[in-house]
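For chain A:
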Amino acid sequence: MILRIARKELLDLSRDGRFRVLSALVLIVSVVSLAAGWKTYTDLAAQHRTAQLATRDQWLNQPKKNPHSAAHYGVYAFKPASQMAMVDTGIDPYVGVAVWLEAHKQNEMKYRPAQDRTAVQRFGSMNGAEVLQVLVPLFIVLMAFSAFAGEREQGTLRQLLSVGARPHDLALGKALGVASALGAVLLPATALSVVALTLSTSEGLLADDPWRVVTIGTVYLTYFAVVTALALWVSAWASSARLALVVLLTAWFASAIVAPRVVSDLAAWLHPTPSAVEFQKALEADLNNEKDMKERLDRRRDDLLKHYNVASVDALPIAFSGVSLQEGEEHGNEVFDKHFGALFGRYERQNRVFQWSALVAPTLAVRGLSMGFSGTDFGQHRHFVTAAESYRRDIQRTLNGDIAKHQQAGQVYMAGRELWDQVPAFSYEPPTAGWVVGQYAIALAVLGAWLAAAVVLMMRAASTALVD
Partner candidate 1 sequence: MLARIIRHEWRTLSADSTLWVVGVAFIAAIGYGVWNGARWVGFQQAALASASAEEAERYVKLQTEVDDLQRTGGKVSPFRDPRSPSNAGGRLGPRYASLPPGPLAALAVGQSDLLPYYFKVSTDSRDAVVGATEIENPQRLLVGRFDLAFVLIFFYPILILALCYNMLSAEQEQGTLALTLSQPLSLATLTTGKVLLRATVLVGLVVVCTLAALVIGGVDLAAPGALARLGLWVAAVVAYGAFWFGLAMLVASFGLRSAANATVLASAWLVLVVVLPSVFNLVATSVFPVPSRMELVQAVRAASDDANAAGSKLLATYYEDHPELATGDAAQAMTDFNVVRVAVNDDVERRVRPVIVRYEQQIAGQQRLVDGLRFISPAVLMQSALNDIAGTGYERHQRFLQQVDGYHAAWRQFFTPLIFQKASFTDYRTTPRFAFEEETSGRVADRVTPAVLGLAIPALALVWLALARLGRFPVVS
Partner candidate 2 sequence: MLEALALTKRYNDVTALNALTLTVAPGDVFCLLGANGAGKTTTINLFLNFIAPTSGTAKVNGLDVTKEPLETKRYLAYIPEMVMLYKNLTGLENLEYFAALAGKPDLSRDALIGYFREVGLAVDAADRRVGTYSKGMRQKVGIAIALAKGAKALLLDEPTSGLDPKASNEFSDLLRRLSGSGVAVLMATHDLFRAKESGTRVGIMKHGTLVAQHTTDEFGHTDLERVYLEHMRD
């Protein structure tokens, strides 16, 4: 029964001129955005490869110099391109692509791609995520708004019910019909994107994580199911097709266009962030805390003297200069962890507000989940930043340790290639899909709740409101 209804719905839709135009539009836009995303990704991956090799080269080919000079010279770490960014570029345009790993400083990532683009980009870039989150729900609304209300106006609903069609079957049948029509339209783009993802170089972030692809697909399918069920629910109780359309369009506009900005303001109001000037001031105040530094150094000196059982620093078998450099680093690291930790913590709390707000606007849940599983959200950016910073600290430890071992008093100690080789190349392991699930538990739960609620509403409205 349900299948019969679904088949008729599909037939009806496929003959509707408006559906044809709309589906052509969605098809073209999704394929074009996929192509553009693929090109961007391959370009970026190539540039990343070149840059990463170049910086490693520059590191290894440093002339003989004091290890601390090498520490100041430092190394660059570049954020790798994520394959799944073909689907959702997320925050990538708004975060830096390169960070300089040098001594004494935890630098911020520089060169946000967005700064090299025009103001038009603030309208949004037509990438896969925007098509799926903004255009497709609109498409569903336009297909489904008259499913019940229109039939009621035409009088065919009465006839259907009089031949004994069960309201539940009708609802599910229509939902299936809409879903199949949607599937037919999205299938080419989906197939192409799967092909593109598998073909793209394995240097991409997520080549080894098919779970991400599967999850993102499931998330979007759930989202479309929610939208379909809600559209059918509204169509069932609305007194006219026009009212159903107005309600659904308003809901679409509010959820997809207005809600994100309003929630963004709410998040910033609940968890405000300092200005760069204030942040820098606070950071420097802690870094330049001479007293702390001196205490720390004194303690270390005393420990060492005790450990080696000597009376003065000059008698130590290791060069204290190396040790003091490392203490300086440790002190700095604590300060950086405190300040950056607080700042990033605030960002993450702000982002959780977005997740909770999905209770009101389901689009927000999908936005977060889509970015999360594409690897282009803040959580994963922070993961990279932390990994790069950890690599920086390893470099400092290696170099300072070397100074401690080899520096002789009164001489300038120079090291060469053997030391540079001891620092491994920077390799970054992105987090797994499981990790992302942990980050987005709230959004997943909320989306699931929306699905349950929407289906229940739809079924109830089908059985009560239809019979009138």
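Convention: a residue touches a chain if its C-beta (ideal position, glycine included) is under 8 Å from a C-beta of that chain, and two chains touch if they have at least 3 such contacts; residues count from 1.
In picking the candidates, the idea was that all candidates are chains of the complex that A comes from, given by their letters.
Small disclaimer: the values here were computed from a predicted structure and weren't measured.
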Complex check, chain A vs 1 or 2: touching candidate is 1
Footprint of candidate 1 on chain A - complex, ascending = 18, 29, 32-33, 36, 39-40, 43-44, 47-48, 50-51, 54-55, 58, 63, 65-66, 68-69, 72, 76, 78, 90-91, 93-95, 97-98, 108, 110-126, 130, 134-135, 138, 242, 245, 249, 253, 257-258, 260-262, 264-265, 267-268, 273-279, 281, 321, 343, 346-347, 350-351, 354, 377-378, 381, 410, 412, 414
